[in-house]
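The other protein chains are all here in position, but one chain of the complex has been omitted.
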Amino acid sequence: MSIDALLYWVGLAAVAVNALTGVLDAGRKQMDLIGALLVAVATALGGGTVRDLLLDRNVFWVVDQTYLMAALATGLVTFFVARSLAVPPRLFLIPDAIGLALFTIVGTQIALQWHTPWLVASLMGMITGVIGGVIRDILCNDVPMVFLKGELYASAAWAGTLAMIGMQAAGMPSVTASWLAMALVLILRLAAIRYHLTLPAFSPQRDANS
Amino acid sequence: MSIDALLYWVGLAAVAVNALTGVLDAGRKQMDLIGALLVAVATALGGGTVRDLLLDRNVFWVVDQTYLMAALATGLVTFFVARSLAVPPRLFLIPDAIGLALFTIVGTQIALQWHTPWLVASLMGMITGVIGGVIRDILCNDVPMVFLKGELYASAAWAGTLAMIGMQAAGMPSVTASWLAMALVLILRLAAIRYHLTLPAFSPQRDANS
Partner (left out) sequence: MSIDALLYWVGLAAVAVNALTGVLDAGRKQMDLIGALLVAVATALGGGTVRDLLLDRNVFWVVDQTYLMAALATGLVTFFVARSLAVPPRLFLIPDAIGLALFTIVGTQIALQWHTPWLVASLMGMITGVIGGVIRDILCNDVPMVFLKGELYASAAWAGTLAMIGMQAAGMPSVTASWLAMALVLILRLAAIRYHLTLPAFSPQRDANS
């Protein structure tokens, strides 16, 4: 698999999985069909849109309609399936973690291909991974998960993207480094949810559980 | 009237009417003059700005100062007129519906002129129509009207823009299709307000009134 094919297919999978989390979240807020689809589209396409604007690339879903169709189709199916099933809220965290891992790595690779400096590329990856969920949470009137004190989220993404940049600098092929880094982000995030891993907080007393 | 003249004048009218709704909403929150003008400018120019960034066009009000002046002038006049009149809150929904109709159609036509795929163009139109009001509601600390369960809003815009794309594909001149589609969006939105038209919601019990 070439790096371009990986970026295309993993990007499409990330769009679909983020659209799914958008609809699940909208469902908890009792939005109607169009409201849920709008949240799905914004969650699925938001991170990559911000990345493309910052890099001054063509916005990925404006030039290739496939992404928009994938987001709408996933959103529609999820809407009607989830209406007839009771989805436990915690389950929602798993597709959200997958979306975070996929988007972070795709975003970093695209920034590197665009020849940004490495620190900028790592931030761009984290932005791509995180912003879709931030938009979803703002639209659904939640506090964005990424800013909640507690489990690793943006830090898991940042660790993964920095690890990938390091592995590639050490000579590893970019496709291999991408898969390893996606696994790392996913494992870190899921472990953080399971074992409540946290970073040091601002005030000393919160350090107890870090 | 050529399509370019229509896009220019209808665009200017949309900017003015959205600036007016921005000031009316800011007035309810007791903002001062500059706060109200900022909300007016953001409401008037926000949707088209997002559209132009996504299409990688020159941002319309940066290259032509007329739009910014129209927004500021309308905002100023509305500020001083509305201070001395008691405007009933429901009345605010009518200019908001006009702004939605005008901006949606102008946004779709501009995206089509830019040769985006049709599904992207329809979404771009809806974004142009809806985002100004979303920004206004966020700045005024309301829940954005477009995400409220209840009356058709984004769906009225989407129906209008899809109808227009269909009419043009069937051979109708774009100016005629634009006027018809603007009327359709406006009628749908006003009828939705008057008769409480809604879409199916996420949970079955809310389907009762759809």
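Going in written order, the chains are labelled A and B, and every chain counts its residues from 1.
The rule is simple: a residue touches a chain if its C-beta (ideal position, glycine included) is under 8 Å from a C-beta of that chain, and two chains touch if they have at least 3 such contacts.
Every value quoted in this text rests on a predicted model; they were computed, and no experiment measured them.
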Which listed residue, A:M1, A:A73 or A:L119, touches the chain dropped from view?
-> A:L119
Which is it among A:L12, A:L54 or A:V175 that touches the chain not included here?
-> A:L54
Taking the entire complex into account, which one of A:L12, A:V146, A:V175 or A:L190 touches the absent chain?
-> A:V146
So which bits of subunit A touch the chain we can't see?
-> 53-56, 116-117, 119-120, 123-124, 143-144, 146-147, 149-150, 154-155, 158, 198-204, 206
What residue numbers in subunit B mark contact with the hidden partner chain?
-> 26-27, 30-36, 38-39, 41, 49, 53, 56, 58-59, 61-62, 65, 68-69, 79, 82-83, 139, 141
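One rule holds for everything that comes next: only the chains that are shown with their structure count from here on.
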Just how much do you need to spin subunit A so its Cα atoms sit on those of subunit B, in degrees to the nearest 5?
-> 120
Per the C-alpha means, the centres of subunit A and subunit B lie apart by a whole-Å value of 30
